[in-house]
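A single protein chain has been omitted; all remaining protein chains appear in their positions.
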Amino acid sequence: MTQIVKPYGDTLNDGKIQLSFALPVSADAKGKEAARVLILSMGFDEAEITCLRDLGEGFTHFVAYASTNVGVDLDKIKVKVVETPVMDMEATEKYVEEHIGRELTVVGACIESDAHTVGIDAIMNMKGYNHRFGLERYSCFNAINMGAQVPSEDLLARARAEKADVILVSQVVTQKNIHIQNLTRLIELAEAEGLRDKMLFICGGPRISHELAIELGYDAGFGTGSYSTDVASYIAITLAQKQGN
Amino acid sequence: MTQIVKPYGDTLNDGKIQLSFALPVSADAKGKEAARVLILSMGFDEAEITCLRDLGEGFTHFVAYASTNVGVDLDKIKVKVVETPVMDMEATEKYVEEHIGRELTVVGACIESDAHTVGIDAIMNMKGYNHRFGLERYSCFNAINMGAQVPSEDLLARARAEKADVILVSQVVTQKNIHIQNLTRLIELAEAEGLRDKMLFICGGPRISHELAIELGYDAGFGTGSYSTDVASYIAITLAQKQGN
Amino acid sequence: MLKLDLDQSLVQRSRKAAEKITGDFDWLFSSYSSVSIERTVLRLLGIDGATDDGKPYPNLIIEQLQAAQALRKGAAYWVANAMLAKNCSAQQVADAVANGELELTMLPLQDPDAIYSLLLKSSSEKLSHIKAQKANRAEMFAKYGPRRVPAIYVIVATGNIYEDVTQAKAAAREGADIIAVIRSTAQSLLDYVPYGATTVGFGGTYATQENFRIMRKALDEVSAELGRYISLTNYASGLCMPEIAVMGAIERLDLMLNDAMYGILFRDINPKRTLLDQYFARMINAYAGIEIQTGEDNYLTTSDAIEKAYTVTASQLLNESFALRSGVKPEKMGLGHAYEIDPELENSFSYELAHALLTRELFPDAPVKYMPPTKFASGNIFKTHLMDAMFNFIGQLTGQGVQLLGMMTEAIHTPHLVDRSLAIENAQYLFRAVKDLGASLQLAPDSFVNQRANAVLLEATDFLERVAQEGLFSAMAKGEFAEIKRPENGGKGLDGVFECDQDYFNPFMQEMKKELGL
Partner (left out) sequence: MLKLDLDQSLVQRSRKAAEKITGDFDWLFSSYSSVSIERTVLRLLGIDGATDDGKPYPNLIIEQLQAAQALRKGAAYWVANAMLAKNCSAQQVADAVANGELELTMLPLQDPDAIYSLLLKSSSEKLSHIKAQKANRAEMFAKYGPRRVPAIYVIVATGNIYEDVTQAKAAAREGADIIAVIRSTAQSLLDYVPYGATTVGFGGTYATQENFRIMRKALDEVSAELGRYISLTNYASGLCMPEIAVMGAIERLDLMLNDAMYGILFRDINPKRTLLDQYFARMINAYAGIEIQTGEDNYLTTSDAIEKAYTVTASQLLNESFALRSGVKPEKMGLGHAYEIDPELENSFSYELAHALLTRELFPDAPVKYMPPTKFASGNIFKTHLMDAMFNFIGQLTGQGVQLLGMMTEAIHTPHLVDRSLAIENAQYLFRAVKDLGASLQLAPDSFVNQRANAVLLEATDFLERVAQEGLFSAMAKGEFAEIKRPENGGKGLDGVFECDQDYFNPFMQEMKKELGL
């Protein structure tokens, strides 16, 4: 069975969408018509230019409303999501004690050119984030946060030295898909060094999804609004399962 | 020569567009993926869902940025615009005196269900709008403003009675394309009554363009930001030309 | 706290002038009635229903009585006479009229005393239902807590009552306190109230009793779920003002658009008809505990908000005075004001602060109905969103009663689901951000804000005193209000106004007046 959904303005399936963009055209009737034609060429059905603003230097800003006839079949949408249940700190600590029985070593870093540590700190730091303590506070983790702009080589070297169970990588800057490049490079190095299967590889950042992480060869990915509890539960349960406990 | 332009974010032809819409999906990873797939299905190249907000009742709001590969060929864009130069009140009065030599009668109304008179008042009323006096103040016009919700029949009857040179029609409400229906009905009635060619038919309103007006069989159309001076000059010059002066 | 230093002598003079103006209409209120008032009486007697082609029974009956020149006694008399004659209910009387089986004035006249006592008995039935609804509402507010100040008010306007329900529930969940179902355009001009649930409307959804019921039920459900009472409102003004008021009272609407002069000025409805109808309509609202809302915003959408600021104040004072005469308590007077200042103007915020404070301080107990920018809303949704934020800022800072949220698509279409949700987000962010800011601030001595408020008050006072002198009808005829000329005997609906016979009887008005202490 298919279940096609379309954008909704005020009537089911009316397909209404708001758009805003600049074009290198003049802010006049011709420019406006160009914008309208552009929207129609993109396959929209109706296009109403509600605003045009001269941006100077030959550009004009358009705001528009249009309807699309395109729908999406919900039954065909499959997403990979982290499926382990989320436990609070005490529960995770107890779980690790019962199912694994030893301290787990987690090494984290914001790699390559990226210096945005707030995200990984939110996951790892003692004081935590939004009322959830970070991994450093968990009795079941030996959490090592290497901080900002750590070369992939250094991260892997440290992980090897510490016999890490888990690697956490953060990537916040995504311009020109630099995060994809960096994450790919790390995983390739890990494979080359034979480390890939020895530990869990987890990445995170505002434009990271679990889906993307899997695609890049990671075990899991965590996006905007993730908490230490999500990550800790995932680690505990996944490692326990791997050990067959 | 073709001159293809594309949307511009921060690099020429990067095709960047901002979108915002609601879908009848859940506010979770699956819903987000549905939104992403929808954008890709519409033909966009990259789709970044930057925000999802639960709207309740099974709907979710998405904000996204995407790039399009679609461009528009500026050389193929032809728009009809009012081409008469714009004169100020004194110049128009003088022009009419010199080229036509008599008072012109203009009958205006906001027709059918529409009660938004502010727009037509801006064009016609004595006191005018944004520092331009309305047609009532012009010595060369006998301006009759019939006001709101005037049936097309009444407007035509008055125009006939007054031997009008020009009919001005305003349409502000556009829901379900009611303005197209109303404007079409008026022009059909005028044709049936043999009035169409006896006077200029001019329409206006926030969603009216000259292009649309021509399409609907009018002589001219005036949209957002029109002034009495635009309309007055158009009337004067067009009627003078018609008379061969 | 931000507090104006208003010239109290102006406050007194302007109120006195307003009282004088409204006091001049005793002759109208005491000895006239209208077809709409009579239809309202029929509804209160329990008559409902419509013919297959949509004509409501109340209209049918009134037309019959009018044709028979019998309306001057009041419709109640004739229906009661028929009930006694036929020994049936009011609804059965109506059914018979609708079937063409009954000519009311042809029945033998019954004993007047029997008629009056029957009417007094029947009237108490519907009135107790209305009182029960009022008690219901009070109970729910007691249980769930009072409405926030300013309350978050949003509109739904799809034309389809069922789509409206979806959108209203979504809005309630996101934080709306009041849902307004916007009426299909120009319902004001219909001299009857459409019947039944409706799914096609124009720029809004018809105000019908069934639509009221459907929406109230949905909101009661969502209120219970959220533990917050979600209020419902609609529009009474127009040719059916008292009828719609009574439908709202029956179905437990909580607020009702009901302006004393809107119909005259903005819908070209006859002045006498309008004032007369509002008198009874407001009495019903007062009796039902419904908060009335007035339409001063309309002055500013047509004229300049700075130049004509005084017309808002003048209208508020008149609306207040008329409302008092119908028994409406100040705390139920949602007097209107609107943020319609040109955003290009320097110090637009300071002007608006002055105007908003003036309204709040002239009417300290009124849950002011504060309208958003609409006229200067443009197709630039980003800019409109900012203007709405400034509006929300002032709403919270000055403690307006009801914040009619602006939508960023105001200049484009009636709100989409997303637009409404972003409007609520906007209000919630602003309300939170400046929550107690007012407590940290006060006006500087001789501040522009204070000067401006007093200047507007002075203009309003002068204007009202002029009107008091010349009389409201004459001033309206001259175009002194809203720059439109409205002669006393012009406009729609004058033929529905009539002078009552000596023995005219409206049992409900009598009873309500008693209970309201009028």
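In order of appearance the chains are A, B and C, and numbering begins at 1 in each one.
Just so it is clear, a contact is a pair of C-beta atoms (placed from the backbone, for glycine too) under 8 Å apart; a residue touches a chain by one contact, two chains touch by 3 or more.
From a predicted model like this one, the values you see are computed outputs, not experimental measurements.
Within the complete assembly, A:A115 is the residue of A:I4, A:V81 or A:A115 that touches the hidden chain.
Contact with the undisplayed chain is limited, among C:A67, C:A132, C:A433 or C:L518, to C:A433.
Residue C:V449 is the one among C:L253, C:I412 or C:V449 that touches the chain not shown.
Summary of contacts with the chain left out: across B:K30, B:R53, B:H116 or B:R132, the touching residue is B:R53.
Chain B residues in contact with the hidden partner, per the touch definition given at the top, are 8-12, 16, 18, 20, 48-51, 53, 63, 65. For chain A, the residues in touch with the chain missing from this view are 20-22, 53, 55-57, 59, 61, 113, 115, 117-118, 149, 173, 175, 178, 206, 224.
By the touch criterion stated above, the residues of chain C touching the omitted chain are 1, 343-350, 353, 380, 382-383, 385-387, 389-390, 393, 408, 422, 425-426, 429-430, 432-437, 439-444, 447-450.
Everything that follows uses one rule, which is that only the chains that are shown with their structure count from here on.
Among the remaining chains, the Cα-based centre furthest from that of chain B is the centre of A. Summarising the inter-chain contacts, the pair of chains with the most C-beta pairs in contact is A-B.
Inter-chain spacing, taken between the CA centroids of chain A and chain C, is 51 Å.
Between the Cα centres of chain A and chain B there is a gap of 44 Å. Multi-chain contact residues of chain B (touching two or more other chains): 20-22, 59. The set of chain C residues that touch two or more partner chains comprises 167, 379, 411, 413-414, 416-418.
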